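Note that this complex is displayed minus one protein chain, with the remaining chains in position.
Chain lettering (A and B) follows the sequence in which the chains are written, and residue indices restart at 1 in each chain.
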Amino acid sequence: MIDTLFIGLSVGSILLLVALGLAITYGVMGVINMAHGELVMVGAYTTVMSGIWLHTGFLIAIPIAFVVTALVGLMIERIVVRRLYGRILDTLLATWGIGILIQQAVRLEFGLSFFGIHIEGLGPGLQNVTIPETLQGAISIGGVEINAYRTFIILVTGVFTLITWFILFRTPIGTQVRAIIRNRQMAAACGVDVERVNAMTFAFGSGLAGVAGVMMSGFKTVFPDMGTPMVVDGFLVVVAGGVGSLLGSVLSAGMLGEINGVVASITNDIVARAVVFGVVILIIIAKPKGLFSFKER
Amino acid sequence: MTKRHVEIAVYAIFIAAIMLAPLVLEPFWLNRIAKYLVYGMLGIAVALSWGYAGVLNLGQGLFFGAGAYMLAMSLKLASPTSLQQGSDTPVPDFMLWNAEPGSKTDLCCINKASFLWIPFQNQWFGVAMGILLPVCIAAVIGIILFRKRIAGVFISIITLALVLLVRLLIIDAQPVTNGFNGLTDLGWFKLFDFEFDPYLVQTYYLVAGSLAVVLVAARLLIETRAGLILQAIRDDPNRARYLGFDVPRFQTFFFTVSAGIASFAGMLYVIAAEFASPTFMDLSFSISMVVWAAVGGRASILGACIGAILINTITASVSETKGFAETWKAIIGLIFVLVVLYLPRGLAGFAHDIADWFVARVNGSPHRAAAREADGVQPAE
Partner (left out) sequence: MPVALTVDGLSVDFDGFKAVNTVSMIVDQGELRVLLGANGAGKTTLMDLISGKTKSTAGRVFLYDTDITNKEEHEIARSGIGRKFQIPSVFKDLTVRRNLEVVSCRNTGVLSNLGFGFSHEGEERVDEVLELIGLTGQAAMVAANLSHGQTQWLELGMLMMQNAKLLLLDEPTAGMTQAETLKTSKIINALKGKHTLLVVEHDMAFVREIAERITVMHLGQVLAEGNVAQIEQNPKVREAYLGSRAIS
């Protein structure tokens, strides 16, 4: 039983890591970034590439991936998202298109494969990452055997959630972000540079996606399509949790992760996913604003 | 001459083109084009739902797939293989592969849910279910979502989650649906005594004719008063409410019609392609339909239809070379982003502008504006 709960927890923590970035961009900017999954993929590929070309270890890839994906996110925000302010559905569609472009960029190795040049680590095939020895195998906690890597994921998720919480609730810029979530126009009227904060928020959210990608690369094969299912899962977590609520996303990720884990142990993975979808649909129908959103007057 | 004349002419030319295609194309190509025509029908469904009703359904594949599977079940039972499984009544081959040893080789009892297949031995049951099931699902969804005033983004997310959910259930129900592999090795659709071999020109005419009918019907539907009210609702649902219109009823009606068209398309696809698969309910397929409609013109019935046909024809021609196929996908992604950013009316927008210019020239009037205003209704944003 503990085993099942633990697996649920680790599934939930991966969900959370992916959803965290989405929650922030959706909450602050009302933007549905369908390219978020591709950003996770970029993080995974950065791990692959930094291993091959920079000969760095797995752990160093985390900050590198954060920076790389944050920059990609920044570009997306400036070039596309900024022009679609207020047009939520159009942002959804445009970012889906961007996602396709990013996928193809990786598949076509930025166009170089056209000229017969192959960059190792890119291309349409599968890539793999080896995790450091210390994270392999199982560890014993209180007599229960737990997978070491899964524990690591939970730890990393916890750390980044704390960092995010800290930035949001204990720094000046975090206050600005929260002000924008509550009332964008008032925040602007109070002197908050909304455009700049939005850009940085988007970049931060993207960076988190990159970190999720690094974690993913440790136990999943890396391939160009890997991001697509994630953006769906991520969105469902965010929408179920409630717009603009960090706590909501955390709780909803945990809840959905556990549901997935428990149902999977009773039936199978496929049904478990279906059940999670069903639960989220019901939540949106019953409470469209999400389980833990702010009360509106 | 008015813009109306130009529009009728364009519709006529399009229908003539697709009906006359068999004179210039060989059966292999005809079969491929037939599939693209089916996609054109999906474009119409999306335009109706998104462009006119304002409902962005990101799970249109659900209705396409449902329609497809219903007919495919009947055609599966009609296939020679199913009759050779060692029983008097047809039994799908995959059920035998998945069966528990010792179970009776009959639809009633070969596995727990196989009895659901029994009525499908009649092809017309499959046809009827192919329309009824998706339409009922759409009506239920519509009633629940629209009554609760769930709008915009949330509808899109729910429809997206729904199509993925159903896809997973179909994959999981392997003994009844053959899971990932889908339904293959199907019999041919029979009308009276004629069998629709997918490579016969008659099958092409079946698809092309259906598309022509749906195209004209959808266009006429938009021109009714109900169509006008629908556009008003899309424009400002509150205003419509306060004028006495039951907004959810209109939205549900058109959402359901759109679903019906998509499911009809699903059945035609099965006839032309001879298979039904869970890939019909992939997220990327459902979103692709939206891409086709956006590029062609989401608020133009013919535009969305042509957009779908065009994109798929080019994709198919280009996928001969692996490198080009992937590059083309990137190009489509780029075009899509540009269309969303800058061209909300899609290619149809251009076509309308050209038509306006043309009418103005023919009428000798230097004012394009007059021609455009006389059009009455503007396409959606």
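Just so we're on the same page, a contact is a pair of C-beta atoms (placed from the backbone, for glycine too) under 8 Å apart; a residue touches a chain by one contact, two chains touch by 3 or more.
Computed from a predicted structure; not experimentally measured.
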Quiz item: Of the chains you can see, which ones touch the chain that is left out?
Solution: B
Practice problem: Kindly state which of the options B:Asp93, B:Asp246 or B:Asp282 is in contact with the chain not pictured. | Solution: B:Asp246
Exercise. Decide which residue listed in B:Ile150, B:Ala226 or B:Ile331 touches the omitted chain of the complex.
Key: B:Ala226
Quiz item: If the hidden chain were put back, which of B:Glu26, B:Asp236 or B:Asp353 would touch it?
Solution: B:Asp236
Practice problem: May I ask you to list the residues on chain B that touch the chain which is not drawn? | Solution: 221, 223-226, 228-229, 231-232, 234-236, 238-247, 249-250, 253, 373-374, 376-378, 380-381
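As a working rule, only the chains that are shown with their structure count from here on.
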Self-check item: Length of the line joining the C-alpha centres of chain A and chain B, rounded to whole Å
Solution: 33
Quiz item: Which positions of chain B touch chain A when the two form their complex?
Solution: 56, 144-145, 148, 150, 152-154, 156-158, 160-162, 164-165, 168-169, 171-172, 283-284, 287, 290-291, 294, 323, 326-327, 329-330, 332-334, 336-337, 340-341
Quiz prompt | Complex contacts: residues of chain A adjacent to chain B | solution = 32, 80, 83-84, 88-90, 92-94, 96-101, 104-105, 107-108, 113-114, 124, 228, 232, 235-236, 239, 268, 270-271, 273-274, 277-278, 280-281, 284-285, 288
